[in-house]
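As you look at this complex, bear in mind that one protein chain is not there, while each of the others sits in place.
On to subunit A.
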Amino acid sequence: MKKMSIRNLLVAMTATATLGTAGTSYAEDPIRIGGLYILSGSAATYGEFAQRGINLAVDEINDSGGILGRQVEMIYEDTQGKASVAIQAARKLVYSESADALVGLDSSGVAQGMVPTMPELQKPLIITHAATPDVTGKLCNAFTYRISVNVAQNMKAAAMVAAETDATKTDATNWTTIGPDYAFGHQSWEFFGNYLKEINPDVNLMSETNFPRFGAEDFTPFIDRVMDSDAEGVLISVWGGDLVNFIRQANNRGFFEEDLEVMFTVGAATEVLTALGEEMPEGVHLSTRYWYEAYDNDTNDRFVKAYLDAYGNPPSYNAEGAYAAIYAYKQAMEAAGTTDGPAVAKALSGMSMEAPNGTVTFRAGDNQAMVSPNWGVSGPMHPEHGIRTLTNLQIFDGEEVARTIEATGCKL
């Protein structure tokens, strides 16, 4: 955090220095990209990992000549995971710090609040983490893009994984959920349930669900409730620092010794795996929007190596999404030949790019990137990286698990 403060100070000083020239841009001025992440509280590691990914991309781009011959400069604001804070922060970035483009958003709740204000700001936003289907669905607009997997894509994949488990193959299976009490937790369960019912109409989606407050610290009442219930499968969408607490408490309770099919929708986030080490149990289903060993291509090899060299642990999906988003802006700004907000936003529509997780296309109808959810089963510890490996890795086709444009409710 100390490093952050100094960075903020520098940013503030440059901001003050350039205040007089706000709005105008000269060729020698850097291109400014605003980053909106959770930088405090129980999910702050996500913001930190995103910053690592971004800094890597920015350094690479600046070392090789920048974008349109201009250097790239990042300005960060803390969203605190609150929509009202994020909306104010976005206004500050655009109007006061003259940001040309925005990346970020960790929380679905924040995304739902902020996305409708993007057309007013007239700057493109690439969401790198927040997963609510609504922002590339009924709330979509021409300035908002998402480079990461959304809840609908990931839950379709989750339902396919769940349908293959022993729990579901035996007839009427009881499924329940433990998820954070906001859009993400509720929508994860809703989409998972709907898709699972489509595949296997016999499953029973229990009405007894568990939604602890985001940042709750104590999850034992919810863990006990599931252990006491008739559940045979449980979908867990708790994430971030909460998930680390959850797994430690679940270990203490003997939760993983129960005869339960356990699926963590964002369990293979390396932030969480790094924090837990061997405490992450073996044999549970873990998902991530990007697994660093899942993709065999040059971009990924380069990214993973650079990330490991710089930070010592493997990149998370959040770092990957943030890293790729900066390159998306590079490509879009160069295609548009300008940093003008509406022009860059237009260039992103339908654009394909090479990202660590393969060729990524922003679908023209809803601005959602066709990226592939990864599911696997936690295996032995990795000999070097100090985290669990993923076995039985499944890389779902991004397009196949995506909703049709009609189903998203997006009208662009």
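In this text, contacts are C-beta pairs under 8 Å (C-beta built on N, C-alpha and C of every residue); 3 or more make two chains touch, one makes a residue touch a chain; residues count from 1.
Methods note: contacts and distances are computed from a predicted model.
Visitor: For the chain omitted from this view, which of "Sarcosine oxidase subunit delta", "Branched-chain amino acid ABC transporter permease", "Ubiquinone biosynthesis accessory factor UbiJ" or "Putative tricarboxylic transport membrane protein" is its UniProt protein name?
Guide: Hidden chain, UniProt protein name: "Branched-chain amino acid ABC transporter permease".
Visitor: Which of A:L39, A:L235, A:V344 or A:M370 sits in contact with the chain that's absent?
Guide: Checking the options A:L39, A:L235, A:V344 or A:M370, the one contacting the hidden chain is A:L39.
Visitor: Check each of A:E120, A:D224 or A:E278 against the chain that is not shown and name the one that touches it.
Guide: With A:E120, A:D224 or A:E278 as choices, the missing chain is touched by A:E120.
Visitor: Can you tell me which of A:N55, A:S108, A:N210 or A:T339 touches the chain that was removed from the display?
Guide: A:S108
Visitor: Residues on subunit A that touch the omitted chain in the whole complex?
Guide: 1, 4-5, 8-9, 12, 15, 19, 22, 39-40, 78, 82-84, 87-88, 91-92, 95-96, 108-109, 112-117, 120, 139, 181-183, 186, 213-214
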